[in-house]
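Taken from a larger complex, these chains appear in their original positions, while the remainder are omitted.
Think of it as A and B in the order they're written, each chain with its own count starting at 1.
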Amino acid sequence: MKATEGKIGRVFVVRLEDGDVLPDCLEKFAKEKSIQCGHVILVGGIGGGEVVAGPRRSDEIPPDPVYMPVKGAYEVVGVGVIAPDKDGNPVLHIHASLGRGENVLTGCLRPGVTTWLVAEAIIYEITGVNAQRLPDDKSGFDLLEV
Amino acid sequence: MKATEGKIGRVFVVRLEDGDVLPDCLEKFAKEKSIQCGHVILVGGIGGGEVVAGPRRSDEIPPDPVYMPVKGAYEVVGVGVIAPDKDGNPVLHIHASLGRGENVLTGCLRPGVTTWLVAEAIIYEITGVNAQRLPDDKSGFDLLEV
């Protein structure tokens, strides 16, 4: 376990429109606002896309992701962390739980999901931290380094 | 996507008692404390009520909500956004995932759910933002405008 200490900076309350693609639109916004590191919460509707829900085999590295399609409109609650990649672009790692009747999916929104009707997000800027997402050869992912 | 910028204000750590109804009790508290906008996290037990888990038909506007009853005591983790309605009353839009053994529900707590034994919440006041929940004729919901 490693940690880096910082402070809260700006706070943004965000309204997402029907069709807005996550996490892309929040990453674009973070770049426009020069948010390097931060925390995101998400409350709203998701109407399509895919969620990564674990690796196919738990003991295989690099992992082979299980993609679950989002079929129909789901309620979503999510939490994520923004940190810059090696080129300084803010990358949002956001996990969420999605529900539609008895169907529930919990996973990573990385492949891209689409806002259904409306979603609300809050972005907290975290300043003064030393954090970056750097390529990890073993897993094939960009992993947070602090 | 639209956004409004603000700052963190007061922070409240809240203990909910058995039987306290969500989101009502947190909205009443927000009103008493003159919290207009904010962010809520919820960790605890839920023993009854209903959750909205998506619309019956994903392509029908206005949506016909699917109400899922909460039968028995569930663990809950939730995240929400407070913003005032057109009359200036703080309204909490909170989504959560609830688990009881193999049963999981993820949805919106708007219809009202009841605290089982105990729950903990944190309320972050967000000041300086321009956000409001205004009636949307098309969907029939109050939607966040920023």
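Note that a residue touches a chain if its C-beta (ideal position, glycine included) is under 8 Å from a C-beta of that chain, and two chains touch if they have at least 3 such contacts.
Because the structure is predicted, anything quoted here is derived from the model rather than measured.
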Task: Given 2 placed chains, full-complex copy number - done: 3
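In this section, only the chains that are shown with their structure count from here on.
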TODO: Please state the rotation angle, between 0 and 180 degrees and to the nearest 5, that superposes the Cα atoms of subunit A on subunit B.
DONE: 120
- [ ] Would you mind pulling out the distance in Å between where the CA atoms of subunit A average out and where those of subunit B do?
- [x] 21
Task: subunit B - residues contacting subunit A, complex - done: 1-8, 37, 39, 51-55, 58, 61, 63, 66, 68, 77-81, 83, 93-97, 104-108, 126, 129, 131, 139, 141, 143-146
Open item on the list: Can you tell me which positions in subunit A touch subunit B when the two form their complex?
Closed with: 8, 10-17, 20, 25, 29, 41-45, 47, 72-79, 97-102, 104, 106, 116-118, 120, 122-124
